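Shown here: the complex without one of its protein chains, the others still in place.
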Amino acid sequence: MSLVRYIVRRLILTIPMLFGITLVLFLIYNLVQVDPLVMIIGERAMDNPQLVEAAIRKWGLDRPVWEQYLTYLTNILRGDLGTSFLTRRPVLDDLRTHLPATVELAVSSLLFAVLLGIPLGVLAGVYFGSLFDRSVWFISLLNGSLPPFWTGLIFLFVFYYSLGITPGPGRFPPRMERPPVFSGLLTLDSLIAGDMAAFGGALSHLILPTVILGGFTLALVLRVTRAAIVEEMRREYIRTARSKGLAERLVVVRHALRNALLPLVTIIGLAFAGLLSGAVMTETVFDWAGIGQYLVRAAASLDYPAIQGGTLLIAVIYVVVNLCVDILYSVLDPRVRHG
Amino acid sequence: MRRLLVVLLALSLAFAFAIQMPAQAQSNALIVAGRFTDVITLDPGRAFETTNLIVHHATYETLLNINADDLSKIVPGLAESYSISEDGLEYTFVLNPNAKFASGNPVTAEDVRFSWTRLLNLKGNPSSYLTDFGFKSIEVVDDRTVKVTLESPQPAFASVVTAPALSILEKAVVVANGGTDAPDADQTDAAKDWLDQNSAGSGPFILKRWSPNSEIVMVRNENYWRGPVALEGITLRVTNDAASALQLVARGDADIALGVDADTAEQARNNAELKLNIGQTLNLLYLGISPSDYFNLPISDARVRQAIAHAIDYDGIIALTGGFADRPAAMLPLGIAGSDPSLRYTRDLEKAKTLLAEAGHGNGFSMKLHIGGGSTAGVPREVIAAKIQADLAEVGIQLEIDQQTTANFLTAFRAQELPMVISAWTPDYLDATMWTAFFSKADSGVSRRLRMDIPKIAELADQIAAERDPMVRERLLTEYVKAHVEAAVFIPLLQEQYIDVLRSNIQGYVFHPVYLTEFAGVSK
């Protein structure tokens, strides 16, 4: 199968998937028998029958279920995710304002995990069984066992409040002027504005949440790299390469690492799900105004359109990332196209 | 392999270098940390939450004011004087000739007419400030004079005028940004998006930016008609909880933490860089017990409700707030004329047991106690509920706590399905009707939700709403409190005190029970 045909087939397979996602969301939504009206118009206004009736009509709450689903689907296709009960603004607008914060945190966590995880994994793999290997292994295991919402609290207390060596909660130093909004990513916007102080400020606020969110992914990257290196090192050709007199370092870098990168690509998709899940638990602790925090707030106040829209967005991002990973993988390893 | 280690080390060094704490530009702006997550809009004609009161009080002005130092006195604002006609139906306001908007233009009678007509025609939640008081019409008499006509005499109207929702907006600016006061303004007014990010008022500050769930930035109004204030600006910084707000203040990243809980405030006491500001609010936390037969529970007997009121360990509850709370006798807070604390219940387990025995429930009974989320005076609902549960268990009443999200809880409460609840009440304006109108009638307000139908209380509430003589009104209110104590349907548990933590260099900060803060006099 050619690469193009594989990609096309993979894209087509994604469509029923997206359809299924909307159906799942709609079904969960309709299992619930709670009156969302009070969230729409507020507690006291519920005593005013005119306001109540106007709201019911406006939100289509008097329509049959199937009609609501059809409306829901059509609206999604038109890019309309409804209006948040809580913020009274289009959910899409809300998501747009909250997404950059999450993207910034997720990317920085992924970078942290990859930049630290691969070298550590390689070292651990090469010195398989050594004390270094064992300590790295244990630390990664510990890392994978930390509840992020708890670690966040502890880190803030120790590193911010008690020691004062890292910035506190939030995305930006409170007394500093924010860069003009361009991408919504504060680091990128500061660079675009050429404001290095703002860049440093934005970056410094990324430290704690990145270490906590990236810690999970780090453990994953480290484990896969290490396992792949150990596997590759055992293989015949490495022995061959070694016998040819190449320096051991080159053996590792040239052969083992290149082959180890392949499984790494596949786990990026998995890692991304972990990052999005982790964002839900981390952002709340760090006052990080991203999708995770938005979802948690929406969940606490039964803001259906926001819960639906936020979950839909995350699912779509996840599906798209996985699609890209699959395609990338098929480029790197033509065998999968025939599988 | 060594090279790999070197690269690794270099990378981490580079990272450490990149994240060096940046030198912070010191400005004279005030950073206020708090849970400002409730903001839906900053359009004064549409907003009906809490944080918007802070913003609107800083960026807009009302015709009349009530100052924090004397809540019973209505003082001039944009209006230098006002008069009420003999029949109590017409209110005439005369504007201060010096009053100017931030744009430099004078505040005119037409701006007042426009702002209030727009509020009315937007038909949003805050329009009830006018409709609930039989607002009939508003007319411009001359450039400086407006006349408001009501359907019936409403002694509370002057205090309603102090509500930030009745702020005066500059007509020209609002219209230029899509605003209208036409009868179909609820469909055609398009100024919300602009007013969410800007202000069109005459207050000491100007709204510069609102980033939802993140911050609200205001800067000084250099044209302020009473003269520019000391602060360069105010930034409201959203934090998730009191603890992280206090962290920010303690580390100097913020100047004020609004509304922290007592246990957190206790820590600030030992810090020389911080000081506390205690403000008496009018916010009540209450236990509501339905007197209705509908639920088929022992609590329909007044003696059982009185027994519950006698079984509660009120001092213990106040201790939960660290002592930062008080308690009125009924749903009329301390500080409002007529609220007499000597009438309130005290803990008396023997009396509670006797009352239960008289009602035929000497062996106790069990039922559910329903709560939502949130907290009052820093004490989460579930903690208060657990306390009440333990207290009532001592007289044999077994409570099962049912906690739902606030939305679910309110839905069921509103549907009149909950026999026993813990909930809170916060005023929007300062008049006794803010309580008597909502906790008295069988067919409206919170009393309706608990299926309370007690004619004596309802009649008193009607008399209070119509009475114009303050002395008679105060006597009626004391009667009202007595009737409520006897009925024991709403049992106040706490009247919250608001604890703000300030850095010690902050001067002139005043707490206000409705607007929460007075920033105009603050300096640092």
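First chain written, first letter: the chains are A and B, and each begins at residue 1.
Assume a contact is a pair of C-beta atoms (placed from the backbone, for glycine too) under 8 Å apart; a residue touches a chain by one contact, two chains touch by 3 or more.
The rule we apply is simple: contacts and distances are computed from a predicted model.
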UniProt protein name of the chain not shown, from "ATP-grasp domain-containing protein", "D-ala-D-ala transporter subunit", "Nickel-binding periplasmic protein" or "Iron-sulfur cluster assembly protein SufD": "D-ala-D-ala transporter subunit"
Considering the whole complex, which of A:L110, A:L206, A:A289 or A:I314 touches the chain not shown? A:I314
Of B:T108, B:S167, B:S202 or B:N408, the residue touching the omitted chain is B:N408
If the missing chain were put back, which residues of chain A would it touch? 16-17, 20-21, 23-25, 28-29, 31-32, 34, 141-142, 144-147, 149-151, 153-154, 156-157, 161, 227, 273-274, 276-278, 280-281, 284-285, 295-296, 298-300, 302, 304, 307-308, 310-311, 314-315, 318-319
For review purposes, identify every residue of chain B that touches the missing chain, sorted by number. 241-243, 247, 261, 263-264, 266-267, 316, 319-320, 373, 378-380, 382-383, 385-387, 389-390, 401-405, 408
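Rule of thumb we're sticking to: only the chains that are shown with their structure count from here on.
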In whole angstrom, the CA-centroid distance of chain A from chain B equals 37
Interface residues, chain B side, partner chain A - complex: 1, 3-5, 7-8, 11, 18-27, 29, 31, 33, 37, 40-41, 48, 123, 125, 128, 211-214, 235, 237-240, 244, 247-248, 250-251, 253-254, 373, 405-408, 410-411, 414-415, 444-445, 448
Footprint of chain B on chain A - complex, ascending: 34-39, 41-48, 51, 54, 86-89, 94, 97-98, 115-116, 119-120, 122-123, 126, 156-157, 160-161, 164, 167-171, 173-177, 197-198, 200-201, 203-204, 206-207, 248-249, 284-285, 287, 289, 293-294, 297, 299-302
